[in-house]
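Only one protein chain is missing; all other protein chains are in place.
Read from first to last, the chains carry the letters A and B; within each, the first residue is number 1.
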Amino acid sequence: MESKDIRRSQHKESFVSGIIQENPLFVSVLGTCPALAITTTVEAAFGMGLLFTFVLVCSNIIISALRKLIPEEIETPAYIVVIAAFVTITKMLTEAFIPALYSSLGVFLSLLVVNCIVLGRAEAFANKNTVFDSLLDGLGNGIGYTLAIVVIALFREVLGAGTLTIGAIFTFVPKSTLYILKDAAGTYDYSMSLLTNPAGGFIVFGLILAVIYAVKNHKATIVKAKARAAAFAAAAKKAEPVVPAKEAVLATPAKEVK
Amino acid sequence: MPQWAYLLIAIIVIVLLAIIFVVSFIFYKRTPPPKGCENIGPSEGKCASCNEKGCHFNIYYDKNKKNDERK
Partner (left out) sequence: MSAIATFLLAIVSAMLIDNVVLSRFYGICSFIGVGNRVKSAYSMGLAVTFVIILASLVCWPIYYYVLVPAGIPFMDTLVYILVIASLVQVVGLFIKKKSPALYKSLGIYLPLITTNCAVLGVAQSNTDSGYTFAQSMSNAIGTSLGFLLIIVVFACIRERLESSNTPKAFKGVPLALVTAALMAMAFMGLQGIGA
């Protein structure tokens, strides 16, 4: 039973770490091409994240299932072929079922083949771990990436276009627009249209990364300060040999009286 | 030419490309680097300022850095 608990916590850890601690976009800064190009609308970003997760999970599963059969010399070509096959499948399915997403993603759907995250997870994780672990790892990384690009897209769409539109791409949701910085009748318009331009994408991504780095640096300085204080306390304790000797002297006369 | 002939040619071309890829990949890995270049790899000078996270050199370099920091 214990080993099962340990394994379950390991699985949970590999799943959660992909979302927060080792978020592939914000921490390892991988896969930035779609993150800047697709994030003009929240829906497109969410769709891209879903497709990315699908490709990542499927290729992780297959590569992990085949890990003992692929000789080590031709690992990289084999992974590329597997990933390309899944991207082709995803392209065809998307073109058939959600054509609006297909036309708004354009070339970047094909570029998932050379996405650093997919190839990186395959080479670093999937060829050494079991199928279930690789599935969880793929799912975690995919969810983390989706969250990351949806956050960027939120900033870009809400502040840049002033509205938040749902239902333009995923047509099974009725199309509704939330007017935030802009008025439907056009009486006021406080949106910053630079943010929907390519330059705005760079700015938003750079500022979000700067905020994350600032938080990390702050935490690192707190940890360093605590470590230094602990080291000081340990050094101070070593420098007083007097107290134990006194206690020994006090203890012995009491024994003699008895 | 009938339709299936075109399809056959296409399949042959794709398989040929895959074979060329695998063969050239193995050859590339097996030929030794030319004489002045044995020690091309991650180095402090080149890779300290590089942010290219997709580079496999960078991954090795990061791993070495983490091991050194732990020690």
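The criterion applied here is as follows: a contact is a pair of C-beta atoms (placed from the backbone, for glycine too) under 8 Å apart; a residue touches a chain by one contact, two chains touch by 3 or more.
Not measured: the values here are computed from a predicted model.
For the options A:F132, A:Y179 or A:F202, the residue in contact with the chain missing from this view is A:F202.
The chain that is not drawn here is touched, among residues A:I19, A:I61, A:V87 or A:L159, by A:V87. Only one of A:V16, A:L50, A:L111 or A:L154 touches the absent chain when the whole complex is considered: A:L111.
In the full complex, subunit B touches the hidden chain at residues 3, 6-7, 9-11, 13-14, 17-18, 20-21, 24-25, 27-28, 31, 33-37, 40, 46, 49-57.
Touching the omitted chain from subunit A are residues 29-33, 36-37, 77, 80-81, 84-85, 87-88, 91-92, 106-107, 110-111, 113-114, 116, 119, 194, 197-203, 205-207, 209-211, 213-214, 217.
Criterion: only the chains that are shown with their structure count from here on.
Inter-chain centre distance (subunit A to subunit B, centres taken as mean C-alpha positions): 25 Å. Subunit A meets subunit B in the complex at residues 28-30, 73-74, 76-77, 81, 116, 119-120, 123-124. By the touch criterion given at the top, residues 18, 21-22, 25-26, 29, 51, 53-54, 56, 59 of subunit B touch subunit A in their complex.
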